[in-house]
Structure formats: C-alpha cells, structure tokens
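Have a look at the structure below, then the notes.
Excluded from the complex is one protein chain; the other protein chains are retained at their positions.
This part shows subunit A:
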Amino acid sequence: MTTRIDARFADLAKEGRSALVTFLMAGDPDPATSLNIIKALPKAGADIIEIGMPFTDPMADGPSIQAAGLRALKGGMTLRKTLEMVRGFRKEDDSTPLVLMGYYNPIYIYGVDKFLTDAKVAGVDGLIIVDLPPEEDDELCIPALKAGLNFIRLATPTTDDKRLPAVLANTSGFVYYVSITGITGAAAADSKAVGDAVARIKRHTKLPVCVGFGIRTPQAARAIAEKANGAVVGTALVDALRDSLDTQGRATTKTVAAVADLVGSLAQGVRGAKQAAE
C-alpha cells in the first residue's frame, strides 16, 4: 500500500529536499476560518499537513496548543466536523498528505471502526495519537493499518535502542521524532543532538524521520531540514494565528495571511537547507 504520505516523500527525495510539516488545530478559531487556513497551506509551502483534533485535556501540549484546542471547542468543533473539514480540503487538493493528530478519547467515543471508515473516505492519510504507545496497539494502530491509514508513531529521547524496534514495528508513513523530553511549545533541542538522534533512528528503519517540538523560525527549520526528512512546526503557527485574532478571540481579515506568511518563510528555510537527509 502506498499512501499520499509515501508518494510525497518519494517526490521530495527526487527533488533532494526535506519536508515542511505544519500543525494547526482544526476549528481554530472557527470552522470556516480554519478550513480557509488549511486550504492556503499547500500553496504557501507546506508539504504535509497535520490537523489537530481538539481535546479538553491535552496532556502533552503546552499553553499555546491547549488554548487553540479550547478556542476550537468553544467555536463548536467536534471530531465529526474535523472530518468534514478534511472532506472540504480534499475537494480541491488530492495530493497533499493530511495527518490527524490528537488524543484517543474522542476517537474511542466516536467508535474506532466508524472513525477509520469515515476518516479514510474523507481523505485522511495518517494518524498520530499521542496517548497510544505500542503497548496499546490493539486499540487503534492495528485496525488503522488494516483500514489503509498510516499510523505515525512518536519516538522521543527516552526511546532507547532497546525500545526503538517495538516503537517502529507498526509505524508507517514516517517516524515523528520529538526532539526534547517535554510538551509542545517548549525549548528547542540543538541540531547536533537532533542529527545524532535521527542517525540512531535510521539505523533501525528505512522510514523518513521528521523532527518536531521547539522549531519556531525559518533558521531553525532549515537547521533541522539538514538533519532530518522533515521539520514539523506547530506552536509557532498557532501563535501567529492567535496574534491575528481580535480582542474577543475572533478571526480577522489578517488571520489566514498571518499563518500563510509564516508558512511561506518556513518553507524557504526548509528549501534552503544545504543537504537534505538521506
């Protein structure tokens, strides 16, 4: 099975560059604006799009992404509407990979089988579920793989060589290396440490390795793109979105552009990387 994710990395390999992976919260600050933002991302230079599924209790997220989730929920976002948004995006774009990222409970309540069917039909390519380690693969990972979706796992600095094979066993699409022990929006790791970690993971897998957490600027994105197959930026985009809102937290005419502009400069950073990772 090849998914849009596999196809995208194959294309990037031909181009000889790494991917810019962007994260934004579905429905932030309202469903319509959020769809417009997502639609603007590919043109601005995003290679892979991660969409957060809002959850009240995001244990691995810092204040920015927590607040984005709460804005979305306040705006009436639900998992059903997130899938609707994916369908809206797919009407215009059939090639940019879309990955849903979040926590297990909303999926569990939606119903795992129904969710996988609906997600596949909507045009979702992969899932990143923060609170499902390999020890709980029976819950969603195995059914997702059977349904033809990629299940992208997080590897972290605490995932040692002994544990890596277990983490990688059912991973597909790419490996998401969390460069720090910490929550989203925390300080960045230095690129030397990231390079060593990516090399370590690559000794265990042929999958592309993307690196995230703490990447905020085009320079940082570029430095990471020189070490890994992709740089993931989330909190910086969510912050740019937030800064464009009015005092009531509503979207303004600047909101879509604020995000797209930052994506544009991050994309330049990634494209300026000296040497993409093997």
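Odds and ends about this structure:
As a convention for this text, a residue touches a chain if its C-beta (ideal position, glycine included) is under 8 Å from a C-beta of that chain, and two chains touch if they have at least 3 such contacts; residues count from 1.
The criterion applied here is as follows: contacts and distances are computed from a predicted model.
One chain of the assembly is not displayed; among "NADH dehydrogenase", "Aminotransferase", "Tryptophan synthase beta chain" or "ABC transporter ATP-binding protein", its UniProt protein name is "Tryptophan synthase beta chain". Of the candidate positions A:V167, A:A189 or A:V233, contact with the hidden chain is made by A:V167. Across A:L35, A:L132 or A:L237, the residue that sits in touch with the chain not pictured is A:L132.
Remark: the omitted chain is touched by one listed residue; of A:R8, A:K39, A:R71 or A:R153 this is A:R153.
Although one chain is not drawn, the whole complex shows that of A:S18, A:S34, A:Q66 or A:T235 it is A:Q66 that touches it. Across the interface with the omitted chain, subunit A contributes residues 54-60, 62-63, 66, 73, 78-80, 103-110, 130-136, 153-160, 163, 167, 178, 181-183, 186.
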